[in-house]
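Would you mind keeping the following structure in view while I ask a few things?
One chain of protein is taken out of this complex; the other chains stay put.
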Amino acid sequence: MGKKRKLREWRNGYLFILPSIIGFSVFVAYPMLSSLYYALTEWGGYDKPRFVGFANFKYLFTVDPAFWPSIRATFYFVLMSVPSSLILGLALAMLLNKGLPGIKWFRTIYYLPTIVPSIAALTLWLFIYEPQYGLANSLLRALGLPEGTWLTGETTALPSLVIIGLWQVGSGMIIFLSGLQSVPKDLYEAAEVDGAAKWRTTLNITIPMITPILFLQLIVGIIGAFQAFNQVQVLTGGGPNFATSLLNFKIYNDAFNNTMFGYAISEVWVLFVIIMVFTAITYRYSNRLVYYESDNSR
Amino acid sequence: MTMIRHDASVRTSAQQGAASKKHRNARLSGWDVVRYVILSIGAVGMLFPLLWMVTIALKSNNEVFAIPPEWIPKEMQWSNFVTGTREIHFWRTFGNSLFIAVLCTAGQVISSVLVGYGLGRLSFPGRKLWFSLFVGSLMLPGFVGMIPLYHLYTGLGWYDTWLPIIVPAFFGNATFSFLFVQYLKTISVSFDEAAKIDGASDWTVLVRVLAPMTAPVIVTMVIFAFQGSWNQYLEPLIYIISPEKWTLSLAMASYKGTYSTAWNLFMAADLIYILPMLLLFFFGQKYFMQGLGSMNASSLK
Partner (left out) sequence: MIKSAEKWTSGMAALALTAGLLAGCGGNNGNGAASGTTDASPSASGSASATSTTTASPQAEPSSKDTVEVTMITWESAEMNNKIMASMKQFEADNPGIKVKLIPTPIDNYGVKINSMIAAKKAPDIFMTGNDMVIDNGTKGLLYDWTDYAAKDQDFMNGFYPGVTDSWKLDGKLVGLPGLLNTYSIFYNKKAFTDAGLTEPKIGWTYDDFFAAMEKLTTKKGGGQQFGYYAPLDPFYMSLYSVSAGGAPFADSIVNPTKVQISPQFLEGVERYKDVIAKGYMTPPTYNLSNVMSSFKEGKVPMTLQGQWVADDLIRTAPKDLQWGVVPMPVVNTQSEIYDAVGWCSPASVKNPDAVWKVLKYLDSKMYEEVLPQTPVAPAAYQASAAKYFEALKTAGHPEVGEAIDHILKSESTQPVRFLTSWAGKANPFIDATWKNVLMGKAKVDDLNSMADKINKVITAG
């Protein structure tokens, strides 16, 4: 490539990503840098901060009784919700990938739960999980099964939240679906011509071709799960006994209900580092498994 | 991983015709029936809570808490839908939300596509760095930005306007950019190169070659962006004061009273709230479900 052309490509590259450069600087870098300072202060958020050095971190790791339970709850939550959402989302997408009559309705039905706004959906599930007059327990009663403790039980509260997430797996399903749709049809036809069995096709064509999407969903899923918050605020308030006190919820609570903003920001940094480490590990291990069509042709 | 690769350009048109004919003539196989059964069971699970929502919307408030819960309310209070919308100046806030959502969607999708293309197809120094930074920004919990940005916006005089909500949308969405980059990786670069040989600029490659091919993911982005904006709650809560500028999400929240909440009206209004999203999705399906495979093959020629 000629030098001039190369320079032009460099310039174009930067031009194209300019919106995000600005966005990153203003909405990410700036808050992050200022938060580096605030994490070392005691600050109510709307008044003057007071520098305290690493006191916040020390308190967090050694004294705060809510911290380690939050870490535990958060990890459980990520480990429970991410794999299950991925598998369910992919499975549903594969089931819905055929142009059969009426399939359009099914797709809409599966996507429906995700378009209900958070407040409504979560309140709905609050009703459903209510031990006395809620739908869940009355169904169990009708079937003669023992009632569940759902949100009030220490061991059942977190899974109950995960179930709500699975109910809203529609959005992940859609991404998989669009990924599946983009697998060139001639690959399948060629396989058919070569006489390959259905499951072989799935294993050797479909899955590899969508590994970029799978990878995306994994990373985004992990990051999202670590930052889960809404469901805790509406449904459990962190209980029972810190079982659902996800770290991001604790941060929100400390920042806005307890007005300990400096402390909350130090917690944010801890969460951020955790997410970064986890994501980096995931990235390193799964990147090798991803197949990129564009890499092949270069 | 082993993989069966077949160079499409070698096949004759006769072979192609034979293959598609086989497709058209296939009847519903046994596997298809199984497919339908599984999907139906799952669909019931998905719909149950929503039907419950409809039931609540039709009840009187005291009935909502009856034990055991009833599916069919004693009296269908269809008026709840009317009362629910009237009480909160529904249609005006609906218009507000719609306006904001359209702008935010356009901003996010356009900027993310631009950024995704730059990161995914162009090479320039620092590309890998910026990519990591953008994706890395996803890991930052949103609350960090809240207070510093709040001071920024109020300093700019944007308090009690829609600007803090709309303007950021035009500066790229990391998730969508990431999505676009990954999606682009499934499309062979030979398309780009073919177009460039014909003298196309980077911009043209994006708009005329890649955009049509990435239609599925773009439509996906539109759906997600619209939904995100439609349901956005915290920013409008903090930045908007005047009731004329309220978004629908704020209006919905005002149903919660200190001492008691009219759940039935709340659910009724919510059902109307989700209608635009529903319509958008139902009709948007058509665009990205179209056999993309055929598009891929035809562009090769």
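Think of it as A and B in the order they're written, each chain with its own count starting at 1.
As a working rule, contacts are C-beta pairs under 8 Å (C-beta built on N, C-alpha and C of every residue); 3 or more make two chains touch, one makes a residue touch a chain.
Given the structure is predicted, the values throughout are model-derived calculations rather than measurements.
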Full-complex contact with the absent chain, from A:152, A:230 or A:286: A:152
Where the unshown chain meets subunit A, residue by residue: 44-47, 59, 63-66, 69, 130-133, 151-153, 238-242, 254, 256-260, 263
Residues belonging to subunit B that touch the chain removed from view: 60-62, 65, 67-68, 77, 79, 83-84, 86-89, 99, 103, 106-107, 110, 150-151, 154, 158-163, 166-167, 170, 200-201, 203-204, 207-208, 234, 237-238, 241-245, 250, 253-262, 265
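By definition in this document, only the chains that are shown with their structure count from here on.
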Whole-Å gap separating subunit A and subunit B, where each centre is the average of the chain's CA atoms: 15
Complex contacts: residues of subunit B adjacent to subunit A: 1-6, 8, 11, 15-16, 19-20, 22, 28, 31-32, 35-36, 38-39, 42-43, 45-50, 52-53, 56, 65-69, 111, 114-115, 117-119, 122-125, 127, 130, 133-145, 147-149, 152, 168, 170-172, 174-175, 177-179, 182-190, 202-203, 216-217, 219-220, 223-224, 227, 230-231, 233, 249, 252-253, 263, 266-267, 270, 273-274, 277-278, 281-282, 285, 288-289, 291-294, 296-297
Of all residues in subunit A, those that touch subunit B in their complex: 9-17, 19-24, 26-28, 30-32, 34-35, 45, 92, 95-96, 98-100, 104, 106-121, 123-125, 127-128, 132-135, 138, 141, 167, 170-171, 174-175, 177-179, 181-194, 196, 198, 204-205, 207-210, 212-213, 215-216, 219-220, 223, 226-227, 248, 251-252, 255, 261, 264-265, 268, 271-272, 275-276, 279, 289, 291-298
